[in-house]
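I am attaching a structure below and will ask some questions about it afterwards.
The complex is shown incomplete by one protein chain, all other protein chains being positioned as in the whole.
In order of appearance the chains are A and B, and numbering begins at 1 in each one.
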Amino acid sequence: MPVKTIAGTLGSTIVGLCRETGGMTVLLWRVLRALVPPTLDWRELLRNLHKMGNKSVPIVVLTAVFTGGIMVIQSGVFVRRFGATGLVGWGAGYAVFREVGPILIGLMFSGRVGANNTAELGTMTVTEQLDGLRALAIDPVRFLIVPRVVAMITMLFCLTVIGDLVAVIGAVVVAQALLGVSPWTFYWSMIEHLHPVDFTNGLIKALAFGFAIALSSCHFGITVRGGAVGVGRAVNNAVVAAAVSIFLLDFFLTYILR
Amino acid sequence: MTELVERVGAQALGMVEAARGLTNVLVRTLARTFRRRRGEPGEVLRQMFEVGNRSLVFIAVTLGFLGMVLVFQSSLQVSRITGDPSPIGPQFFKILVHEFGPTLTAQMLATRVGAGIAAEIGSMVVTEQVDALRMCGVDPIEYLVVPRFIACMVMTVALTIFAVVVAFFAGALTAKLSFGVNPATFINFAEAKVGDVLTGLTKCIAYGAAIPVVSGYCGLTAGRGSEGVGSATTRAVIGSSFTVIVLDFILSSVGYFVFQGGA
Partner (left out) sequence: MVQLEKVSKSFPQAPRLLDGVDISVPTGCRWGLIGPGASGKSVLLKLVAGLLRPDAGRVILAGRDMTAATEDEQNEVRTRVGMLFQNYALFDFMTVAENVAFPLVRRGGVARDEIDARVADRLRAVGLAGSEAKRPSELSGGMKRRLGIARATITQPEVVIYDEPTAGLDPVTTSKVYDLLQADHEATGGTVLAVSSDVAALRSFVSRIAFIYQGKLRYDGPVEHIEEAEDPVVRQFVRGGMEGPI
């Protein structure tokens, strides 16, 4: 019977953390190796792109609209106090493009596509389909995982672009409705104070987040143990790991990309 | 063309069905919460422990980094425009209390706790334990959802307070280390008014109520086998996250009108 001391729990948590991080690093290595030279199954890639995009566009668009609105509401207080209606476009745009856009869209993507991916791979692992592939001399990493990783990164990038733009639309609507800031004022404010680098920085973050989400969801998917309950637990762990990675990466990238 | 219309129609019908089921669960949960006979207080405490215990480190890490990023970004902007860092601390605390604290804590909980609830309840549905509960004369909502409902509302408030503290001090550290802002200047709670606290609190309670109801619903409507559980977990995470965002929008608007003097 293992002794449940604080040191024991802490120790096992750290060991668990190392195991998962190690597992993901190994997977990263295998994925990179399979990409150079690019030998992936293009049909699988297309299929995954279609499936992931299909599943996530509506939810990302809806999330983005509300997020844009929320950013404007938050800046509303400052605008009223300082009368800075000329800064609403800049403020909302900056926040959305650089931080809130990539993070929230990344979280939504992780919850939708990442979780789904883990569930799929998890079910395939539990029903021994991965072993079946190996028995047919097909490398599951090359055949299944690499297309998914590439598809997820590509998809998140596109979705962040779409999401950023839709968030701006949401922001414009709320700015007019709540603060009486006309769309023209909003637009000029953005053009005047924002630089393309603000937009592209967010996209770089999106790429990094995509990588993190893809690795996390695939890793937890193929290391599932224990049937239906195990799959649920794997999805849980994958989404949590992705969320932590997103915030960690965001911090480092913000610092590096200033 | 007709295929597209069919698909959209089917989606819409699916959403209406889900909305109906969700409202059903919400109403029954609320009814059962107030009508608890032979309640097991131990169960609520156990759920609170589950929620808190499993999320503490996770929230500390994510909100800590978020605090650092937000302060970093705003300090950067301020140093380029006005060069006066003194309003950053108080403004940061204000927005932490009424917006980012509750909302991001809830997003993290939607991920952690929402998935957990859906997975647990979903597994029970798939193994017919929920049917067995009904055969013992037990209402699954009363037995499974209500304890988690109460526990989650309480813990969302508690964890948000924790998160705000962590994020604020992480921000103070960043301000000091990267921009040399004196902690005494930064740590200033003057801007956070009663309105902010009330808005933040309301959001916490709303989010804490929404997450278990949405996740419980997804768990209870799980399909067969491990795919069913996996799918239920996914739906729960997305459903809870999205509900939090919509509630955020609504409550932020209400908060703005009520406390800022209206449109």
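Just so we're on the same page, a residue touches a chain if its C-beta (ideal position, glycine included) is under 8 Å from a C-beta of that chain, and two chains touch if they have at least 3 such contacts.
Just so it is clear, the structure is predicted and the values come from calculations on it, not from any experiment.
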Omitted chain touches shown chains B
Of the candidates B:Val57, B:Ile81 or B:Ala132, the residue in contact with the absent chain is B:Ala132
Where subunit B meets the chain that is not shown, the residues are 38, 127-129, 131-139
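Here, only the chains that are shown with their structure count from here on.
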Expressed in whole Å, how far the mean CA point of subunit A lies from that of subunit B is 18
Residue positions on subunit B within touch of subunit A in the complex are 58, 61-62, 65-66, 68-70, 72-73, 76-77, 95, 99, 107-108, 110-112, 115-116, 118-120, 122-123, 126-127, 225-234, 237-238, 241-242, 245-246, 248-249, 252-253, 256, 260, 263
Per the touch rule, the subunit A residues reaching subunit B in their complex are 59, 62-63, 66-67, 69-70, 73-74, 76-77, 80, 94, 98-99, 104, 107-108, 110-112, 115-116, 118-120, 122-123, 126-127, 178, 227-233, 235-236, 239-240, 243-244, 247-248, 250-251, 254-255, 258
